[in-house]
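All protein chains of the complex are present and in place, except for one that has been dropped.
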């Protein structure tokens, strides 16, 4: 599945698992079918990947991390082949809650390319984003660590600087801006500031109705798409 | 499922995944059904746990590690609830290839008890084993790190010292000795030296026929059981 | 130097270094000379150990961590022999800001004993403290992680439970309670609750006059000593 912008990443981290997460993934899957011009990523704990992949068709089921290793010893590691076989089509790497050594990041990106998994790589400064851009991830998420979980979104100036800094290195990399997204309005505004995609964790997991909020956020992405097509 | 000794742990680490691992787990499951007085553990990469659990009944599907955390942020972590919901009935902790900080180990063991998962905790010295014994794991694997993967088994003296040191602290903890097990004969001899259980990784994963070797090893466990019953 | 209770640990972590830290260490040294029945530990960044050790005589210069390794490769590690040669007479291990894998902790304690350095080992739960007690550290600091830096001290009940749990395992281990010590009064009260020693970080480093607060805290230790002798 190729990535189509604007895209949306629902990243429930370790908040949800099992049936509750499956229900949300199915909801995202319905919307992904309805809006085929928009890519929707849904992350899941490793143990949930297979089941979600089996019961959805239109979303990209995404792992929260993997190790850039070959099959072998690695007790307790996250073997790329195992998550690819389970149906993961993408993987987050270098998230602030699971940072990678640079050497590990290089090998994890290589491994993902070999297994044809998309990579969503996180940076928490513009310098870091530029270094990562040279490694040709599919998507770069550039998020000031200090904003994670605060409900404050990155401002226009930060978003434009980031876009420019990354596209200068490699114009084909998609940019994901997701800092502080907590409402459908945040989704709409952040996309309008010129990023390729956005996403959300606690804005959905802590919502009164996670399913409704997830749906409304995806509708907000669709609205941006429609308006841009209208031009 | 309660642990019954002698027991056997097939721990393919990250050597196998997907269909190949499922086939071996099914083989182990048949033997676990045939020998109901013996517990068989089969570890799997996180992403394989759900599928193996769904397609087996008599083995204890075992995770290679988990984080002692609560549902929440923890991007990329191994959420205990997610592997328990996927059907894991036990978890390895503190393996030499995935060592834990003591604080993490304490919380992971607590969490496993809460979720009613069995814990197989590794130590690589007798001092370390005694400290861990105080934390009341179900099974303690005491394996001198320098023997892992060498094909050399722990000798009688080491096994007896370990048993004594651990049982002195807590006589209810099962002891697993698996250093250097590479043939069914090693399984037989190690169990005869007075350990509660044994296990194997590369002796099976690198065998000409992993399935045959797995089967022969479990038969060797059964032979020890039969002989001990005969007395 | 043998440890004499009540003792006091001034642990400026990475707040101070160079001349500023040296001046405080000299102040502590004067007081240690004045009160020879009381042990005073002063921690320092690795690079400051040698200079402080050279310019003091009565305090125990203490490293904030070390690796339980032998001389050899270990680029960037903290070689125990190097800090012992620099004059460190004690070392903190397993602090919540520098937690150790259990295997590392076992080897670091062994190494400290070999080099005749005192060990101050941190635990952040009573279970963890008991496991560590089996490893025979000189001093056990049992501090609920959630209190570090909050200015709240552990209460009487917690202190007594901790004391009892540890002394049950090994009655020769000294107990350090330092959670939330921010004033000389906290020092006085915590020692009166029956701990062997106490200590302080930010209560001193963030004081208007760190030197005065350090002095006052050590005077509070002396007062407890005097009162206990008076009995």
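Read from first to last, the chains carry the letters A, B and C; within each, the first residue is number 1.
Just so we're on the same page, a contact is a pair of C-beta atoms (placed from the backbone, for glycine too) under 8 Å apart; a residue touches a chain by one contact, two chains touch by 3 or more.
Please read all numbers here as calculations on a predicted model, not as lab measurements.
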In the full complex, displayed partners of the excluded chain: A, C
Which residue of C:98, C:152 or C:189 touches the chain not shown here: C:98
Residue, one of A:1, A:23 or A:134, that touches the chain absent here: A:134
Among C:15, C:188 or C:225, the residue in touch with the chain that has been omitted: C:15
Hidden partner chain, residues of subunit A it touches: 94, 96, 99-106, 110, 123-125, 127-128, 130-132, 134-135, 145
Touching residues on subunit C - with respect to the absent chain: 11, 13-19, 45-51, 63-65, 69, 71-79, 81-83, 85-86, 88, 92, 95-98, 149, 201
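Quick note on the criterion: only the chains that are shown with their structure count from here on.
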Contact-graph distance - origin subunit A, target subunit C: 2
Centrality ranking, top chain (CA atoms only): B
Rotational angle, Cα trace of subunit B fitted to subunit C, multiple of 5°: 180
Approximate Å spacing (C-alpha centroids) for the pair subunit A, subunit C: 45
Inter-chain centre distance, subunit B versus subunit C - centres from mean C-alpha coordinates, in Å: 39
Distance from subunit B to subunit A - Cα centre to Cα centre, in angstrom: 35
Of all residues in subunit B, the ones touching two or more other chains: 96
